[in-house]
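Below is a structure I'd like to ask you about.
All protein chains of the complex are present and in place, except for one that has been dropped.
Right after this comes chain A.
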Amino acid sequence: MALNKMFGAIRGRAPSQKLARISSQMQSPSSLRSFCAAAKEMTVRDALNSAIDEEMSADSKVYLMGEEVGEYQGAYKISKGLLQKFGPDRVLDTPITEAGFTGIGVGSAFYGLKPIVEFMTFNFAMQAIDHIINSAAKTNYMSAGQISVPIVFRGPNGAAAGVAAQHSQCFAAWYGSCPGLKVLSPYSAEDARGLLKAAIRDPDPVVFLENEILYGEAFPVSAEVLDPSFVLPIGKAKIEREGTDVTVTAFSKMVGYALKAAEILEKEGINVEVINLRSIRPLDRATINQSVRKTNRLVTVEEGWPQHGIGAEICTSVVEESFDYLDAPVERITGADVPMPYAANLERMAVPQIEDIVRAVKRACSRSARGK
């Protein structure tokens, strides 16, 4: 089937064998959860810093470039200490020329260097989006495999606090629709470390969407996560919380909100399964569908705009593959369909909150033919 082909090497089997393979894959998320038997805590900022540090130490072809990454220690202090450790030849402060330096990064990656291009936020990457899409994502295809582009574009994505319309856009859907890119969005420190290391080692262009609010948040990490060779697979979602009544998918900051909503709903007798997408492209349709077939209800959560968003794609995937298993229409929670307002109360209304998730889950649970 054409659909199977689109999912790449992860899902190369016929549909009938798919579920058997999916269920064996399902062992890994639960075993991954054992990583969270915490030995210590780590902030997302430190996780990213340590990931870049370790990858730059291991491979001298990796270098970091962006605005303020060197002497300023990083606009959000993600690259703190790296200039001192690796020197100005490998941690480059660039002028404010996104199109130019992104293109330079791509050009250097054409023949084997491994740049990490930091955007102060992904909003500024719009000035460089020509290079992300046209010269990074498409080149392996246009050159028929001769030239691959092992580059990582990273930076904060989505809404922060009070930064208004031009600093708050979520780009997951835009980049997620482009073949040739891999798009990742971590939530916890473990995600941040594992996914960034995988992204740096990956031979293809990776868009790495972080979240400014999460930078300072600390998460428990196990010893395995702290190991320098720890990587997470690209294209695999994580079941953050197992449940039986409804599936909630989210990525980045919304995972935290979904988990809190799940705790609230637990008290009301609704058992929520929370999936942390981790990977926007390739999307882990197998895990999502497997979960929906178990719970029969789906709520997607994202901060971005509704039209053509991540939730739209997940909904379609579920409708295409697990239609008979759905007991209720899919609920989509997204940011409001407006540019981000500045006023604090308006901003709060423009982004999903925990109450919105709770309400949507209840709506999904009450619209069943069977009733619960």
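Here, a residue touches a chain if its C-beta (ideal position, glycine included) is under 8 Å from a C-beta of that chain, and two chains touch if they have at least 3 such contacts; residues count from 1.
Methods note: contacts and distances are computed from a predicted model.
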item	value
Chain not present in the shown complex, as UniProt names it (candidates "IBH1-like N-terminal domain-containing protein", "Pyruvate dehydrogenase E1 component subunit alpha", "Alanine aminotransferase 2" or "AP complex subunit sigma")	"Pyruvate dehydrogenase E1 component subunit alpha"
Listed residues A:P88, A:G162 or A:G216, member touching the removed chain	A:P88
Touching the absent chain when the full complex is considered, from A:R45, A:R154, A:H167 or A:K182	A:K182
Selected from A:E68, A:D130, A:E217 or A:D356 as touching the chain missing from the view	A:D130
Listed residues A:E68, A:E224 or A:D356, member touching the removed chain	A:E224
Chain A residues that touch the omitted chain in the full complex	5-6, 8-10, 28, 31-32, 58-61, 63, 88-90, 92-95, 97, 99-113, 130-131, 134-135, 139-148, 150, 179-180, 182, 194, 198-199, 201-204, 223-224, 227-236, 282
